[in-house]
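See structure below.
The other protein chains are all here in position, but one chain of the complex has been omitted.
After this line comes subunit A, so read on.
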Amino acid sequence: MELQAVLMAAGGGSRMPDLTYNTPKPMLPVGNKPLMWHPLNLLERVGFEEVIVITTKEVQKMMSTDPKMKDVKMKLDVVCIQEDGDMGTADALRHIQQKIKTDVLVVSCDLITDVALHEVVDLFRAHNATLAMLMSKAHDFTETVPGQKGKKKTGEQRDFVGVDQSGKRLLFMANEADLEDGLSIRKSIMRKHPRMHIKTGLVDAHLYCLKKAVVDFLADNKSISSIRGELLPYLVRKQFSKTTNCPKSKDDADDQTQKTADGSTNSTELLICSRDEPLLQLAQERSCWNDHRGDMSEAYHGGKLRCYVHIMDQGLCYRVNTLAAYIEANRLASKLLEEPAVHPSAVISERCQMGPDSIIGAQCQVADKTSIKRSTIGNSTTVKEKVKVTNSIIMHGVTIEEGCNIHGCVICSNAVIGRGADLKYCLVGNGQQIEAEGKHRLVSRF
């Protein structure tokens, strides 16, 4: 088997506490399907037959009851971990190390994309890379975020990503938070790759192809707990360090195992030798191909650890971890899905005006003289007469009484919007009730 897929669905959604208050992030509806359905759909379309899903018990329970998840035809091997949030993504991988038999494709549950996955995997295969990841040009979210007064905080710190001239080889990766004195680049990197492009406007899609040796390495190195935060920068740095080669003699190997027995942590080396190393070496020597030119070294500068990145410049790629991203994703969900926008079991009266960008869920009831534009309406929602819904996300089981005017809002499950309410850019939590004739602007209500 070539690749095993692992879906990380245990994240808490710490950046959108309003929405994840009641519903765990993987089950938030996007386009009337749970958020984790989207990466699963991507994997299924590409041809995977099994996925290991790492999630919490709560999510697992919700998954088994949700009808949309039953649409997923792949075999889902659900592994539950504690919900206390101390487990990072790398810890989770370590937890399932026994199940990993080949190279692994790690996907985050909040990724919504239409990337041609073979682009990333081809980089991984062709160059025998240790890591291949997906990044995308960041899009600015222009819509006003409901419930947030004022401008968006400059919270997100930038990521600096350095790629070589071809734009495929990953040379440098650091977060602004780690670069206090400035960006410093090692001389060894500059000598090998004199032309480096440093990009800041990129979104990491959290889709990684990792070699099996990395998972084994994680098992030995318990200090690494997050893939994105710690493992990736480590791997990118390790590309250019002098010690990433197979131990030359048996003595070296003995020394290393001795050191680990003593407990010093950093001596466990990432061994990426494949079994028929001499043959591969021979093939490389005879091949008249080099990935760079201008200096006297062989292909890949003789380095065995290689990290590659595929940067998408066209197409959709969203990570739904903030409210703005969630709204944007819902907006574009109708483009991604192939199903009809209006669920067949929804009851919609003829005098309702529905825009082409809207999605109506199952068993909805939409009464006369309503106007629904650019919105997503969840399952079992009732919309009474003379309601105007624009640019909004309405989740499941919501009741909207007559005469409401809802613009740019996110209304969570089982909420009740009283008659004649006028909501603009509001965020209504689960089960909340907005009183009749209430007028709210930019409010979060829980």
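One rule holds for everything that comes next: contacts are C-beta pairs under 8 Å (C-beta built on N, C-alpha and C of every residue); 3 or more make two chains touch, one makes a residue touch a chain; residues count from 1.
We adopt the following convention: contacts and distances are computed from a predicted model.
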I want to check something: the complex is missing a chain, and I'd like its UniProt protein name from "Golgin subfamily A member 7B-like", "Translation initiation factor eIF2B subunit delta", "Proteasome subunit beta" or "5-demethoxyubiquinone hydroxylase, mitochondrial".
"Translation initiation factor eIF2B subunit delta"
Options A:60, A:128 or A:144, residue touching the unrepresented chain:
A:128
Touch as defined at the start, partner being the missing chain; which of A:98, A:287 or A:314 qualifies?
A:287
Had the left-out chain been drawn, it would touch subunit A at residues 1-5, 46-49, 105, 116-118, 121-122, 125-128, 276, 279-280, 282-290, 293, 296
